[in-house]
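Questions regarding the structure given below will be posed in turn.
With one protein chain held back, the other chains of the complex are shown just where they sit.
Right, chain A next:
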Amino acid sequence: MSLIIQADSVSKIFQQRKRLPGLSGTLRGLLKPETVPVRAVEEISFAIRAGEAVGYLGPNGAGKSTMIKMLTGILAPSTGKVHVLGRQPVEERVANAREIGVVFGQRSQLWWDLPVSDSFDLARHIYRIDPARFAENRAEMVEMLALGSFLDRPVRQLSLGQRMRADIAMALLHGPKILFLDEPTIGLDVVAKDVVRKFLARINRQRGTTIILTTHDLQDIEEICPRLIMVDDGRLLFDGPLRSLRRSFGARRRLRLDFYTDPGPIWIGGARPVGSSGTQREFEVDEDGRSLIDLISALPPGTPLRDASLHEPGIEEVIRTHYQRRRA
């Protein structure tokens, strides 16, 4: 397995035009525009092997789309380097574009007024796909994504879910080694999301197509991507398997104890009291591998315990807590 995508300390700084208030400000802005630098991506490094499926997660404005644009050759990094299949995408944009597929969920690649099948035919010429291979690939896509019923319809008449499926199919017609998707499930209903997720997971596993997708929806990642890269405010927060995110963020389990009568103050080693009400006590427990039984046995003998539970925070909750802490 070889590295097919590499980002080495990549940063992208946009110069945003500053709008000055008032008429004099407008005039000054015309003559000598002032700009403020926006650090969309800051010093991000990662490497992706052939055949991986990676989810790129982060809140609005985290720099996800910017990173995808740098990997697909649409934007040049300000500093640092990206390599895709051994090339620098901006320098060798056309060669790079031939071997990758790109889907921007918010923007269609299809010809608006023409039937879907016309866009597919155009893709055959653009990517110089061998006719036999094209026919085979196209039939497979039509079958797997159930495009048959609307292939002859102009794109402007399609529902968002149909359009997205057609867009994904088009990005795969030339059999790219890597598929980049920027928010492929945005705006889709539950059923359509499910179709897209199952399809992408299948393409990744059966064809070995490397997949990188950005999303706000954690479920996309749970179902498609064994590996998660998380960014916030341009910076890399986490890179690893989804299941180790919890530990990496130092998310603590919650211990909840219910007593028959008010037990008074209670201390347990390695657990921090975080709340009490009447006969209930709550603790945050260090990730030291102790089980619920271990924790209960640490209570002083004779405490009137009625019930106990140890709660693992969901990934979503871990991330939410993290963002909230950051914003505070």
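Please note the rule applied: contacts are C-beta pairs under 8 Å (C-beta built on N, C-alpha and C of every residue); 3 or more make two chains touch, one makes a residue touch a chain; residues count from 1.
Simple rule for what comes next: contacts and distances are computed from a predicted model.
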The complex's invisible chain, by UniProt name, from "ABC transporter permease", "Aldehyde oxidase", "P-loop NTPase" or "Carbon-monoxide dehydrogenase large subunit": "ABC transporter permease"
Which of A:Gln109, A:Gln219 or A:Gln280 contacts the chain that the document leaves out: A:Gln109
Touching residue (missing chain; options A:Asp118, A:Glu140 or A:Glu222): A:Asp118
Identified contact with the non-displayed chain, of A:Lys69, A:Arg227 or A:Arg252: A:Lys69
Contacts of chain A with the absent chain, listed as residue ranges: 14, 17, 65, 69, 72-76, 90, 93-95, 97-98, 100, 102, 104, 106-109, 111-114, 118-119, 121-122, 125-128, 154, 182
